[in-house]
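All protein chains of the complex are present and in place, except for one that has been dropped.
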Amino acid sequence: MINIGVIGYGYWGPNLVRNFSAIADAQVSSVADLDEERLRLVKRRHPSIEVTTDFKALLANSEIDAVAIATPVSSHFGLALEALRAGKHVFIEKPLTQTAEQAEQLIAEADRRGLVLHVDHTFIYTGAVRKMRSLVDDGELGDVYYYDSVRVNLGLFQNDVDVIWDLAVHDLSIMDYVFHSKPTAVSASGMNHIAGNEANLAYLTVFYEDEFIAHLHVNWLAPVKIRRTLVGGSRKMIVYDDLEPSEKIKVYDKGVTLHGTKDNEYSRRIGYRAGDMWAPKLDDAEALHIAADHFARCVITGERSITDGQSGLRVVRLLEAASQSLKERGRPVKLGWKGRGG
Amino acid sequence: MINIGVIGYGYWGPNLVRNFSAIADAQVSSVADLDEERLRLVKRRHPSIEVTTDFKALLANSEIDAVAIATPVSSHFGLALEALRAGKHVFIEKPLTQTAEQAEQLIAEADRRGLVLHVDHTFIYTGAVRKMRSLVDDGELGDVYYYDSVRVNLGLFQNDVDVIWDLAVHDLSIMDYVFHSKPTAVSASGMNHIAGNEANLAYLTVFYEDEFIAHLHVNWLAPVKIRRTLVGGSRKMIVYDDLEPSEKIKVYDKGVTLHGTKDNEYSRRIGYRAGDMWAPKLDDAEALHIAADHFARCVITGERSITDGQSGLRVVRLLEAASQSLKERGRPVKLGWKGRGG
Amino acid sequence: MINIGVIGYGYWGPNLVRNFSAIADAQVSSVADLDEERLRLVKRRHPSIEVTTDFKALLANSEIDAVAIATPVSSHFGLALEALRAGKHVFIEKPLTQTAEQAEQLIAEADRRGLVLHVDHTFIYTGAVRKMRSLVDDGELGDVYYYDSVRVNLGLFQNDVDVIWDLAVHDLSIMDYVFHSKPTAVSASGMNHIAGNEANLAYLTVFYEDEFIAHLHVNWLAPVKIRRTLVGGSRKMIVYDDLEPSEKIKVYDKGVTLHGTKDNEYSRRIGYRAGDMWAPKLDDAEALHIAADHFARCVITGERSITDGQSGLRVVRLLEAASQSLKERGRPVKLGWKGRGG
Partner (left out) sequence: MINIGVIGYGYWGPNLVRNFSAIADAQVSSVADLDEERLRLVKRRHPSIEVTTDFKALLANSEIDAVAIATPVSSHFGLALEALRAGKHVFIEKPLTQTAEQAEQLIAEADRRGLVLHVDHTFIYTGAVRKMRSLVDDGELGDVYYYDSVRVNLGLFQNDVDVIWDLAVHDLSIMDYVFHSKPTAVSASGMNHIAGNEANLAYLTVFYEDEFIAHLHVNWLAPVKIRRTLVGGSRKMIVYDDLEPSEKIKVYDKGVTLHGTKDNEYSRRIGYRAGDMWAPKLDDAEALHIAADHFARCVITGERSITDGQSGLRVVRLLEAASQSLKERGRPVKLGWKGRGG
């Protein structure tokens, strides 16, 4: 049984408290937030949890094994670094940090101290995304051609990040988890339509070392909510609609076939293939519950988290490159890294 | 009553013959095609129409007032130029030509001879697109923020053009017709997944002189057919779904409102507004019928076509810029023109 | 401020506790349930609420003004009668009772004592149903032709009632509230496919004194969840889809028009009319919150509840007639009452 302290009880913090309270191997003993009103809410809901406006008190508490950080992105690096230095395992909201350099520092600090650093890329723990990964790994799709995601709705405008850092971060973590090609460059275009704010609409193209390509449309100013991803492959294709109540993943046995490659006449060369469609039953356990459970096990066993600091770093690198490209109206920005674990 | 000769009786030609035969002011007297099999089909369906494998015979026929050209893009310039030189009015498939320079030459030739040059940007004549234009012109949307279109399906791969020239051309002509901002640059990314072919998937971003931005996703390798466009404005927003049998245009009274601009606290500054949704009744006459009728009237009265050579040229300029950017993985390519009529 | 005691903390009870706790004019002071496990859950969630396994203790408590009853239907009559005799106002789950006679007894008891008897027909308090009523009342639909509802899904099988008493009760209360015609007969067909259970699928037709007709399909064994109602009128028609996240009510300006009534030729007599579709913005406040608030106001002011005992009785009479018809494979069963307030 590990003791968790939660820092930040705003929009997401209550979900962390609820889920860490519900798993077998952990309990939430303290919550820190700057806003006393939020702390009173904690006490009403969970009379046994300690509350404080001073997160340092929480870090100083030797009975706390790990902290879960759900604060604005700009505070992530400072809080996580202090927590690691205080010997606490860290579960932190996405994106991990504001810069790749900060992420690397946190990874180094956690590694040096043998502590778990887990980024809350929650989608990785959904049944839908895990199913997509297994379909890709099992070769069901054949060669994977593209990942195309539309993630749009009206609001919520964030005040310290633009729509890419708020919404595209989900897709970048999914892509990092599901596919195995290495991204080489990012092109991003976008626009800010509301005075005094960051970009509220953006398009990202991510290029890979092979013919795989990914594209994201993220938008806080759309009339309807859409969460739909197309994944194209040489053998099969996927439509992943996260708003579908049950059949979130549909696998289409569709594609093209090439005939007579030496034939000059085009019309004889490409055939269209359409077979069954199949919507596999998905594990519908709450993703955050599974993530909390996974984190607790990592703390207890020393196992590495699926969404560790490295995965958080890879995502931040893509976000940084996207921000750079956005400023230059879509000029492709190369990624200098050496890939996974590089 | 004008006499029409149709050149090309492949995929689209039969629609031209059918629609020009159905309008009051025109009749189709001849069809030319290289393929005798296709000509036999013409005779079976329309015993009274003359057929020939030699389009020159058709141009030499002094009883023919106008030609409708439905041949591969690579032949457009040559055929249209000869037709104009033979004194025929020209109705030509989209895109007008393969290069802007060719388009300019055709425009000059038509103007010099006082002939109608009409590009078959059919969508402009649909009830849905005309309604979008009137909503924009009447200020219903307020400031127009973006046009976002997804036009994807499985096939049909074209042999002489890529997916941009085949599918994005529709959106570029719609944008040209509906909006009044001047495009300044294009960024395009894409990929070719089928050996020996042009790009089968592409993303275009079109930048404008103001904060308006447009984006297109076109794809021949998608598991499902999607034809959906979002148009965002400061007052209202549109969802245009061309696959809806009846409510193709939905107008959402949604948006954000700004409060207390000097206030530091972000959460008080942006409010979300959601009102009624409204799907206006659209004229559901066949677009090609209306276009054919419009062309015939232009020939008879000397009126200028809504989709004249200039509109065809503006679209070709965007296509050229997109092709250039595609080669450079999304580098934004500036548009050198001086805008409409420039 | 009135004090509420809640009897029954099973599936629905927690919603009652949460909503009565959230309104301004009431507080929940006690909860009774036979299951001690459920009572421990109450204490964990709401430490200040008293709990008891003996509902009589709750009725004996003079500080409690009103009780909210959320127990199986078979216990409704007994509990409500005792509560009224103990001088408590009563908020009770639907259906009010198992027989019309029981309902009449409760109404008489409440009237004699000047107590509020409110049936929890929650749908009446949704924005969608209130909008339907105002559309009907304002004459927007013209003559109302029919109400057709499909309310199907997989589960939850109930153990003391069949699918009519479980699901059709919602539609019967909506019909009672929205329309003003008097029902005259009911025909019901259905089937029980699972050994040892009540009907899990049923069809009800309700006939009215005029040409209005209503029909319900309720089903616990359907592969998909559907909550869709069509309302036909001479001027406009409604599609009410309760699963739509935002546009639950769509109003279609569609219908037929009659021409030349004396004309023998049918084809000239009926014309089809299709105009705009319109989805009005709905109040999306939680219906149970509004109902709780309404109940508290009725207790305080003596106002009559919109869903009073009489409305509960009218619904039970239809349910009784449906059960009778179901046994006779759809034989229409006449309703003997004298209508509203009769």
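List of remarks:
The first chain written gets the first letter, and so on, giving A, B and C; residue counts start at 1 in each chain.
Going forward, a residue touches a chain if its C-beta (ideal position, glycine included) is under 8 Å from a C-beta of that chain, and two chains touch if they have at least 3 such contacts.
Quick caveat: nothing in here was measured; it's all calculated off a predicted structure.
Taking every chain of the complex into account, the chain not shown here touches A, B, C. In the complete complex, the residue from C:W12, C:F77 or C:Y145 that touches the missing chain is C:Y145.
Touching the missing chain, out of C:A60, C:A108 or C:V224, is residue C:V224. As for the chain not pictured, it touches chain B at residues 47, 225, 245. Residues touching the missing chain, restricted to chain C, are 143, 145-146, 148, 150, 152, 154-155, 157, 159, 185, 187, 189-197, 201, 203, 205, 207, 211, 213, 215, 217, 219, 221-224, 230, 232, 234, 237-239, 250, 252, 254-256, 258, 261, 266-267, 269-270, 272, 274, 328-332 (touch as defined at the top).
Even with one chain removed from view, chain A keeps its contact list with that chain: residues 246-247, 253, 274-281.
Assume only the chains that are shown with their structure count from here on.
In whole angstrom, the spacing between the mean C-alpha positions of chain A and chain B is 39. Averaged C-alpha coordinates put the centre of chain A at 43 Å from the centre of chain C. Shown for chain A are the residues in touch with two or more other chains, of which there are none.
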